[in-house]
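Take a look at the structure set out below.
The complex appears here without one of its protein chains, the remainder shown in place.
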Amino acid sequence: MTEPTTARVRFPTALRGGTGTVSVLLVLIFVVIATQNPSFFEGPPLMAFAKKAAPLVVLAIGQYLVIVSGEFDLSVGSLVGAQVVIAARLIDGDEAMTYPVIGLMLLFGLLVGLVNGLVTTLLRVPSIITTLGTMLILFGAVRYWTGGAPTGALSEGFRVFGRHGPDGVPVLGQIPWALVIAALLTVGAILLMRSPYGRSLMATGDNDTAAAFSGVRVWRVRTLAFVGSSLMATVAAILIGGFAGVTAQVGEGLEFTAITAVVLGGVVLGGGRGTVVAAVLGALTVEALFTLFNQLYLPSTIQPTAQGLIIIAAVAYVSRRGDPRPPTRPRRRPDPPNERQLDSSRR
Amino acid sequence: MTGAPLLRMTGIGKSFLGVRVLHGVDLDLHAGELHALVGENGAGKSTLMKVLAGVHRADTGRIELDGAEVSFEHPVRAQRAGVSTVFQEFNLLPERTVAQNVFLGRETRTRGVVDDRAMEGATAELLADLGLAGIAPWSKVRHLSVAEQQVVEIVKALSHDARVISMDEPTAALADHEVEVLYRIIARLRERGVGILYVSHRLKEIFDLADTITVLKDGHLVDTMAAADTRPAELVRKMVGRPVSSVFPDPLEPHGERVGEVRLSVSGAGNTRLDGIDLEVRGGEIVGLAGLQGSGRTEIAHGLFGVDRFTRGEVHVDGRRIDPRSPRRAVRAGLALVTEDRKSQGLLLDQSVLANARLVLDAVPPFGSGRRVRRIPGILSSLELVARGGHGQEVRFLSGGNQQKVVLAKWLATDPGVMILDEPTRGIDVGAKQAVYSLMRELAAAGVAILLISSELPELIGMSDRLVVLDDGRVAGELPGGSSEETVMALATGASVHREEAAP
Amino acid sequence: MTRVVSASRNLRARTGTTGLVYLALVIVLVVGALFVALRGGNLFTAANTVDLFTRSSLLGFLAIGQTLVILCRSLDLSVGYVTALSTMVAAITMAGDPSRIVLGIGATLGLAALIGLVNGLVITRLRVNPFIATLGMGLIIKGYLDTRFQGPGGSIPAEFQTFGLSRVGVLPVSTLVMLALAVAVILFLRRTRTGFHMYAVGGDAEVARLSGIRPELPVIIAHVLCSMTAGVAGLLLASRFGTGNTLVYGNGYELEAIAAVVLGGTYLLGGRGGVAGTVAGVFILATLDTVFNTLSVDPFVKDVLRGAIVIAAVAIYARGQHARTAVRLRFPSGGAPPPATVPPDPPTSPPEAEPAARGGTR
Partner (left out) sequence: MRASRVLLAGAAGLTLVLSACTTDAPENPDEGTAGGENGGEMSPDAEWFDQAEFGTQMAQRDIEPEGPADEPWTQAIEPEWVDTSDFAIDDPQDAHVCFSNASVSNPWRVTGFITMEQQVEALVDEGRIGSFDSSDAADDDNQQISDIQAFVDSGNCDAIIISPSTTATLTPAVETACESGVPVVVFDRGVNSDCMVTFIHPIGGYAYGADAADFLVESLEPGSTVLALRILPGVDVLEHRWAAAQEVFADSELEVLGFEFTEGDGAQIKDLVSQHLQRGEVNGIWMDAGDGAVAGLEAFEDAGQPYPVIAGEDELSFMRKWDEEGLTAIAPVYSNFQWRTPVIAAGMILAGEEVPAEWVLPQDPIREDELDDYLDRNSDMPSLHYAKFGGEDLPGFPEAWVDR
């Protein structure tokens, strides 16, 4: 625990916590892609990649907020699906409905986040169970509402965000709005993590007792993280719906992809460690990996295997890399019976 | 004590992070003997015990058991050899039964399967041997009181057929009447020829129990002597190594605006563990909260800070009545609490020094107030924080003393009017202690009201202007600063007499 | 209100969470039976009972294994994939030949054990978070299955299909096997050192280490056993299908198993709980399914209800656990002076009575 660690201490902060690893991995993947398909870096294909990757980046930011506070959000995949279906059904091709419905979607995202957060913090249900429950509920409720398959259609105005962008930019061709939105949200999240709220969030993930003793309203901070995750999922839904329209399967399995992206960025499950940039890089790496598999003409069936191996290897590498702590959190003491621990839901 | 010693440690040396914490310590322990190990915090007592227990490996020196050299790479090796340790921290699994805890790692098996009955029987026997038939071997540990858990720890140590048992402050968590039980247990153990190595701060216990006393200071062996030939004053002098008064800095000339004003007043406060607490602290004053462990000192701090709420009584800060329902409200009212358990309640170990220091400013409005945040580097350097990685260094790589400075900086950044310090010098080195003491004086001079909680009586007496003595959740009395330890202890323990008289 | 709370707390003190889970099971059965009766049906017909038991057996196998892993403070998200792989291995190895049944069982369980071993080693040795390690393992197996097999394959001899399709009275053979396995695992946890050490490692790995337990070992064994129960689940599916089918991995078995374990009162952070509770959790979920089916509930409403019920149940348990922390009380809330007997001299007071007494005063 207190071994001399001079070597690590000299590392620039940015290279600790896995950001370095994921950057190297990302560059490596891009290099391999470049050897396979040199034209990949000629503007338009790169922008197409950005357009495809943007939703996952946004989702990863949301998932990052929750993971860094020490929790999980498994409901985002279902939420993305639900939001796209809601949008299609309510807009039903009517341009005038676009913005009201987007507003409604954001409200719905807010509500889902609140429920996830409050059930986890106030009712003390482990977040993996809470969000597993909301995942089932959203999946079922939306399908029940639409009779099993999505109905209606998205308006062109709605689809602009995920599909179009300002054209005629030199070299790049078109800069997708999705890229702009993802970049803005990334910057926003970086600023958020530097704000008092972000610092309180990080503190909560590191040691919620100490945070509470310092005046952090742990339950509120965590609940807001869930709200953030759900809102990000809503934005991702707008981007995905815009990108490809409505299909019945939209959103499926995205929660695991998002968690994978965040963890690949070196953000530690259990909270308190990792940066927004790392999570975003993780998301880009996952998308780049999919692209790479495709460029290599790897049979699509074998892709999960390669994906699984790379995730395990990357996480093992990060956790090996000079972290002297055991992987679990500091051990839980039997609470001395006359000193109750302060915990999140006391108030 | 004649004959060959049961245990002989010679020339034990140990370093952490290049700092030597033990310098060639020698110690002999005979069968049936109780050998007390005393010294200030940080003198190396716990390290020596951990070396014996196999938790740490000594860099130099040798350990002999019955004349044969032994080497313990793992606690289990030590236990197998008959050397058991009762650590200060409980090493029990709360969800398992007493018997399961006692036999953890070497469960009794009958015909290949673990035999709960047998383990329970054996545990019951061990308990009965100690005259403690009241603890059911099949009850889960989390249902037990602290004292009972302490007993389970001892039984666990005994169950190894231990010939040497070392105990690290076994009474720290016990109420007075519970200590009696421990005395009885120790007497039985000695009758059975077990050698006991005993670490305690409580001089009374040491003179009650010990045959031999070894004094450590700053990792050096100061002296080993027979308890019967030693006077308490002489022991204290050896422990401290210099006149007590010089350890603590003198009060400074007050210059704060609020000096002399009542900044914190508590009247009739109580909850399930406290009752009728009346307390007043003025600006510029350091009030010590004395009392045995578990007498309600920390509970008062937690009550004031909104961790465990007071259900009765009133609290006023700077003349305004406050209702401390949460730490957040307490902070906004101008309170600060340096908690006793630094790692679990005070620090974000994975975060930087700076992130820790600005945590309260970030958590409580006005959020992240720029002026206060900008003062933090100044506060950190005035505390002489040593962090190799600068203020971006993660806190877990700091020494205990520097960690404590981070905690102090965190609270100083809020400009508190009332500061509650719960065991502020626990587990930190002498230099850091001095820094904490000086800081307290400076704060007091600036008009801050300070409530100091400490288990180290000399510290409490040396630093406090007044002492409020607690006993079993109530205020037992108030003493002026500089009162003798005996007076304080009499008040802190005297209440038990009253209670017995009051009992129907 | 207070009275109800303290009554339930007393009950809990006596029976533990497992008792509460079985109480929940009874409540679910009674409420379900009422609903079915309102619709003019009967939940406890032989057909429904058989249905309930059949539904419980597959989930039972998976949840029993998952319990072990969760007790060790780990997690296994790969069981669905292991199950799918196992159906293929069993069906292809047996190839419809009764003489190859034993070989098929051996190959299936052996491979499953190997996967569990890898999971355990990756988690303990490479220190990969169990969530990621087993998710990754699941992906690896998925890729293999999709690449190597195209749809169902192999054949299960009729003799082995009795495992999945026969029954004794209303009890399917598979349920009997599941219950027998549950009993065996309960005995394993209560009567073997490894079982004890699983609780120790899950409760506090450091305490376990100081007590001479190698903390990796129970975790690895739990993962091996968990994968093997997934293998048994695969054998069951194969015997019911008469063939192997890769696509069963899409059924979300792993999350359902975790839900059953948590419903059964096992603490997600390890060290507390057991298989008896898990079996009740499995039966709760199976009862819900049977009730929904009998009532012809819309399949999507089923998901909604299931999600809500799991959250609600866990919230109720969580309340219970919060209240259980032993707190020594000196002063009852009224502020009356402490009677001389409080706190009692601990070593001479019967500790069993304590929680109940505490429950009463608060």
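Order of writing sets the labels: A, B and C. Residues in every chain begin at 1.
Criterion: contacts are C-beta pairs under 8 Å (C-beta built on N, C-alpha and C of every residue); 3 or more make two chains touch, one makes a residue touch a chain.
Quick caveat: nothing in here was measured; it's all calculated off a predicted structure.
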item	value
Chains shown that the absent chain touches, full complex	A, C
Touch criterion as defined above, residue of C:Leu189, C:Ile220 or C:Leu237 at the omitted chain	C:Leu237
Chain C, residues in touch with the chain not shown (by the definition above)	45-48, 50-51, 54-55, 58, 125-126, 146-152, 161, 165, 237, 240-243, 245-248, 250-251, 290, 293, 296, 299
Residue numbers in chain A that touch the chain omitted from display	25, 28-29, 32, 36-37, 39-40, 44-45, 48, 52, 55, 146-153, 163, 240, 243-250, 252, 290-302, 306, 309-310, 313-314, 316-317, 320-321
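Rule of thumb we're sticking to: only the chains that are shown with their structure count from here on.
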item	value
A-B or A-C, whichever has more C-beta pairs in contact	A-C
Distance from the mean Cα position of chain B to that of chain A, given in whole angstrom	43
Cα-centroid distance, chain A relative to chain C, in whole angstrom	29
Multi-chain contact residues (two or more partners), chain C	203-204, 207, 325-328
Residue numbers of chain B (touch at least two other chains)	92-94, 142, 144-146, 273
Residue numbers on chain A that touch chain B, as the complex places them	1-2, 4-6, 9, 13, 195-197, 199-200, 202-203, 206-207, 209-217, 272-273, 330, 333-342, 346-347
Residues of chain B defined as touching chain A within the complex	16-18, 89-90, 92-94, 141-142, 144-146, 149, 173, 273, 294, 298-299, 302, 305, 307-308, 325-328, 330-332, 337, 339, 343-351, 355, 358-364, 367-368, 388-389, 392-393, 396-397, 410
Residue numbers on chain C that touch chain B, as the complex places them	187, 190-193, 195-197, 199-200, 203-204, 207-208, 210-213, 271-272, 324-333, 335, 337-338, 340, 343, 345-352, 354-355
